[in-house]
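Missing here: one protein chain of the complex. Every other protein chain is in place.
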Amino acid sequence: MESLGNIIMYFVIALAIIVFSVLTVTTRKILRSATYLLFTLFATAALYFQLDYAFLGAVQIAVYAGGIVVLFVFSILLTQKPGEDAAPLSSHRKWLGIITAVAGVAVCGCAVFSYAQFCGQLMPDMAAPSIENIGKFLLSTDKLGYLLPFEAVSVLLLACIIGGVVIARRR
Amino acid sequence: MNLTLLMYLIPSLIMFGCGVYGFLTRKNMIAIMISLELMLNSIDINFVVFNRYLFPGQMEGMFFTLFAIAIAAAETALALAIIINVFRIAKDVDINKINKLKF
Amino acid sequence: MEIFNNILIYFVIVPLLTILGLAFCSNRGIGAVRAVAVAGATVLMALAGYLVYLFLQARGAGDTSEMILCSEVTWYAPLNIKLALGVDGVSVVMILLSAFIVFAGVFASWKMDPLPKQFFLWFFLLSTGVFGFFISIDLFTMFMFYEVALIPMYLLIGVWGSGNKNYSAMKLTLMLMGGSAFLMLGIIGIYFHSSADGQWTMNILEIAKNDAIPHSWQMWLFPLTFIGFGVLGAMFPFHTWSPDGHASAPTAVSMLHAGVLMKLGGYGCFRIAIYLMPFAANELGWIFLTLTGISIVYGAFSACVQTDLKYINAYSSVSHCGMVLFAVLMFNTTAMTGAVLQMLSHGLMTALFFALIGMIYGRTHTRDIRDMGGLMHIMPYLGVGYVLAGLASLGLPGLSGFVAEMTIFVGSYMHTDIFHRVLTIAATCSIVITAVYILRVVAKLLFGDVQNEHHRELTDASWEERLSTATLIIAVAIIGCFPNFFVNIISDSFLPIVGALENAAHAAGVM
Amino acid sequence: MPLSYTIAVIAIPLIMFLFLGLSGVKMGKKTTGIIGVIAMLITTILAYGVALTYFFGSSEGQIVDGVRKAVTVFNPDWLTFSDTLVVRMGIMLDPIAAMMLIVITTVSLMVHLYSLGYMCDHHGNAEKGFQRYYAFLALFTFSMLGLVVATNLFQIFIFFEMVGVSSYLLIGFYYTTPAANHANKKAFIVTRLADLFFLIGILILSFYTQTFDFFSNNVNGIIGMLDDPQASLAQAGTTTFMGCSAMAWALTFIFIGGAGKSAMYPLHIWLPDAMEGPTPVSALIHAATMVVAGVFLVARLFPMYVLVQGTMDIICVVGAFTAFYAAAIACVQSDIKRALAFSTISQIAFMMTSLAVSSADGQLIEIHGGYGLGFMASMFHLFTHAMFKALLFLCAGAIIHAVHSNENDKMHGLHKYMPITSIAFLIGCLAIAGIPPFAGFWSKDEILVAAYEKGIGWGIWMTMVAGMTAFYMFRIYFLIFHWKKHEVHTEHEPADQPWTMTLPLIILAAISIVAGFVPAAKLVTWDGTPLHTQLNWTIAGTSVLIACIGIGLAYKMYYKENDLPERMANSCRGLWTAAYKRFYMDELYQFITHKVIFQGICKPIAKFDRAIIDGFFNMLAEVTNRTSFGIRKMQSGSIQGYVYFYLIGVLLLAVITMACVLL
Partner (left out) sequence: MDYSQFLMMPQEIGLLIVFLLVFIYDTFMPARAQRFLPIFTTILFAIYTAFSFIPCQMGELFGGMMETNPATWVMKCILNIGVFIVFLQAIKWTNEDFVSVRRGEFYELILLTLFGMFLMISSRHFLLFVIGLETASLPIAALTAFEKRHYESHEAAAKYIFTAIFSSAIFMLGISFVYGMSGSLYFNDIANALSLISSKSILLFVAVAFVIAGVGFKLSLVPFHQWTADVYQGAPTAVTSYLSVISKGAAAFAFLIILVQVFGSAYHQVWEWMLYAIIILTITIGNLFAIRQHNLKRFLAFSSISQAGYIMLGVIAASTVGMASMIYYILVYIFSNLAAFGVIAAIERQTGKVTMDDYNGLFKTNPWMAFTMMLAMFSLGGIPPFAGFFSKFFIFVGAASTGSVAIYVLVFIALVNTIISLYYYLLVVKAMFIRQDECAIPYIDSHWTEELGMTISVMGIIAVGIASNVYTFMSQISDSVIHIFHLI
């Protein structure tokens, strides 16, 4: 039995995620879209906090909200004339999108539901996601250690930087 | 009342669905990129929730999310760079305009 | 390596060396190209003659093994694919035939233009495939050489052909490749059932010995394989590449194609389809027999109304090659021997036909018989050659066609089943129809008045054309006059196949 | 002379063919002709030697118990079908073979000689293709000789084909003329059609007998088997197919093969057209030798035919009808070679009928010494007919050579100009008309006797036809040599031809006179047992009378120019035209071959091939192409389209697989 606070908190977060997600993809103003994305990301971070993944929540806010959304805003400002709204969607396109999205969600939902319906509560014996633990695992070379992905992702980021340079170069 | 696994997965899936919808319907390439962020984000939630609820003994889901955030950042950066590049040439970010290569 | 002690491998090496030699020839002078090509063809001919001698010697010395000169070298060990060589009487005569036709073909394309060097390159690549096919007893290498022989056709027709050559070349290639698609599936299926204990093999002799292909698999591997080869053997209704392809092909290519390549189909049909899957052959033979029976009559009837010389011959080939498959499906030694004789005969006389048509076309620049006439008067050598080819085709005793057809008919009629015999009688009707279209052409083309006054200035055959045609005519006559020489070489080769069929029939009867 | 010399008889013409054919062009024309004649002369001498040795010598023991046995001189394997079925290329002498040797070589020699003159123009220059002509003659002679000495059925078939081809080549000697071109094609195809039946017959027969040989040393041949009830042939007699025994089918088919070569109705249509060949060729091939190959074939298998009454009846009907039919047509033909050709058909039909009637085992057998009378008569007639018909043709050739036309209205009154020819022709006419003591009388008389044995109706019918024969022959004779004064159409007057042409006429005329006295009954019988025949004066007298009436009628109508023929023709114009047009048989064939087979079968098949079969494969390609074009929109170029496709694809993949696996 969860504490009431947790339940209320859950519903607030879930509602926020759902509402802002929908708003993100339906608003006709692109800058607002980015803003709603930011809210969604915040809500997600809150969700991580609620699930005791504090570090992850922090990273979510720092990288996603702090980095990515800013990137979006910059790009939007670069490409968009102020006050320009997206044209309303043709209903044909909208319904096609809705149907496909719903179909996708339905298939995944059914699948998840069939699998997860019997999975009940949080299990208490959680490996503590303390910073210490995270750090230890992140640099471990043993099983469940993440040194290699850590190094690999650095290569990925380097590659993306070089790629960005290539794209950004004038000539 | 218990907060079950499903209760966390459903918002995540809806977020994913929104992302798909946005991808399929938006015309602005940046908006599409935003939709993609939603999708990636929903996956992160999935991992975390599965980890927390089903396999709390280890932190694989969490780490995946951690790295996925980094990957998403890299993807976004590169994608936005390309979008801006296209914008520089085509003076537009309308995705319907970039369909010269076809059939 | 030990395999190089086997004479058979040289049937592949010599053409390859010829190709190599040609590759080093200068593009400008045709003399060197000719010299290399003639040298290659002559060596092949000599080798073929020597092979016949070796074969006779071996048989004379009491070597009754199914294949002689066997040797093998492992090629793809993981799949147990070997380069297995070996010949029996049928292969020997087919090799001889091929050597003859390559020889004649080289001379028939003496004045090839443009790009003579490239022409001969492809030409010899084609013959590499043909020889390789006949010397192999491994399914994989057979199939490989089979395809090696097919693909040069595309360029040979496409570049050096005439008429609607692009369409024809493409159609021919695709249809034959379609056939080989069936074939490949069949071969793979055979391979995976080649042995009861999982020791899969591609060696025909071993597969036949193991006799392990389950009946249910045979029932659909047999049609695949048979159709696969049947396409090349111009079996109805898969023959339509033949008229267009032959019509567009240059002379030597038509010769080699009709003369040898189409024989690969018949050869494969009994060597692979029937020999390895006797049960299905017994069960399903009648379907294909009907189809081939239709081929025989149908091709002949179609040939009657054609006006293009090459089309006539192409349809005639459909009829004659249909007879090969027809006889093969009769499952007795006599008919099968007849089939091989028919292959020889058809190979030589069709090559002769195409050579002559090419020579006539080279002079008159038309192949439409309505535009020609009285050519006998103008070019008697070619005319006589054409008449002889025609007579061979319609089965004049003393020339090869008669021997072959009669062996087929007699052999086929030996079949105890009334259905087979009735079909045989239906098939014999083709000899009349053949006479009709052959004589029609001869009358129109050679006899009568000269249709086109320009033709009066044309010349008769040059020496290389004479050589080319004379080679073939002599071969046709030799087969026609001394058939027993060939029959003796051939007929024993069918004993294992017929034995396998009888065993299968017997086993099926017991069960 | 040893019988093995027969090999030389066969070989010399073959060698001559190869020699003249390959190197003839290099030699002078006359040289080739002379070489040919000399070689033929040697052949003839050898053949006579061999035949006479066979008939009269007894040293080699070919006569056993008074029965003249067949002798196999030479019999190597030629083509092995199976252990039992082997085609051999052998030489077998029996009475009819020996007789045929004489016939063939004699006529062939005459023709060789004659052609020396005939194949030259009036200045003595040989025609183009002279060498080829002699080569082909040698080929024909070889083939025909090979045919008659065949040891087995298949060898006969082989040489059937060979003579067919020789005939084809010789008919088409003047290949530039459309008529010859057409005629040789027709001749070959019609006989080929018949050969097809022959082949089928062989197949059926050999299926049961497991041999092709007539007589064989180790196993019984086809004919030898008849004595052995256990032989598999007995099975052929009982196995039935559509109500008839297999043997009946086989023999009927073989007869059809023979009928084609021997121009029996309705397969006769090629023979008149074959007259487009040089006239000596017509004499050799289309009168004396090749056309009787069918008769020879039936005679060869006679011991089997007699066992199958049904087939014999068919032969009998066909023969009798053909005899009449051809005679009727011959009465109105204006082309002398055509008229002679129809006469040939009629006469061969006589022989055929004679063979067929001889199976009748009536009470006269006692008197006439067995049912082989018809056989003997037939062979005898074959012999005599060869001589006098060759004579007639050669005469016709001489005339044609003189007036450059085949039409008898270009001739008339030639008696004055060509007396030798005229007399020779007259002798031929008398012989064919059956006037004693000329050759035809004797042989025809035997045939009539045999026919009367079969039944009185057959006898009367044949006698009537004999009368018609006399009529039309003399019609021709009178029209050529009398009727009215000759109008010279060419620059030179017609005259008797050089000695090379005249000599054969004289020789043949002489033979035609005396040939009737050859003791055929003693020598040429079906089982080798001599027959004891005597002249049946009732029948002979009647036939002579009828012949005389025919001659008289012809004399009345055609000796002097008058309008009687015209009036008679007018009085039954329809019939006359029908007969003149050969009862529209050619038109019927034309219709069947062109309209039914060519237009009705070949063309549709060819169309079907192009449209349906080929069309199907083209359609496959077309469908592929169209599909390719149709789905190109899938690659819309829009990112969202791609993703849409992606997403739908992956969902469907999951759902469908799920459905498939779970349900």
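Quick notes
Letters A, B, C and D mark the chains in the order given here, with residues in each chain numbered from 1 onward.
Going forward, a contact is a pair of C-beta atoms (placed from the backbone, for glycine too) under 8 Å apart; a residue touches a chain by one contact, two chains touch by 3 or more.
Just so it is clear, the structure is predicted and the values come from calculations on it, not from any experiment.
Among the displayed chains, contact with the absent chain in the complete complex occurs for A, B, C, D. The chain not shown here is touched by just one of C:G163, C:G178 or C:P237, and that residue is C:G178. Across A:I99, A:I131 or A:I162, the single residue that touches the chain missing here is A:I162. Summarising the interface, chain B meets the missing chain with residues 16, 19, 23, 29, 32-33, 36, 39-40, 42-43, 46-47, 50-51, 54-55, 58, 60-61, 63-64, 67-68, 71, 74-75, 78-79, 82-83, 85-86, 89-90, 98-103.
Take chain D: the residues that touch the chain left off the picture are 621, 624-625, 627-629, 631-632, 634-635, 637, 639, 641-643, 645-651, 653-654, 656-658, 660-662. One chain of the complex is left out; on chain C, the residues touching it are 75-79, 81, 140, 143-145, 147-148, 151, 154-155, 158-159, 165-166, 169-170, 173-174, 177-178, 181-182, 184-185, 188-189, 191-192.
Rule of thumb we're sticking to: only the chains that are shown with their structure count from here on.
The chains in contact with chain C and with chain D alike: there are none.
Shown for chain B are the residues in touch with two or more other chains, namely 20, 24-25.
Taken residue by residue, chain C touches two or more other chains at no position, since every residue touches fewer. Viewed as a network of touching protein chains, the structure does not reduce to a path, ring, star or complete graph.
Touching pairs of chains, sorted by label, consist of A-B, A-D, B-D, C-D. Residues of chain B touching chain D in their complex: 20, 23-25, 32, 95-96, 98-103.
The residues of chain D lying in touch with chain B in their complex are 632-633, 635-640, 643-644, 647.
Of all the residues in chain D, the ones that touch chain C in their complex are 77-82, 85, 87, 154, 158-159, 161-162, 165, 168, 172, 175-176, 178, 180-182, 184-185, 188-189, 192-193, 195-196, 199-200, 203-204, 206-207, 597-598, 601-603, 605-606, 609, 613-614, 616-618, 621.
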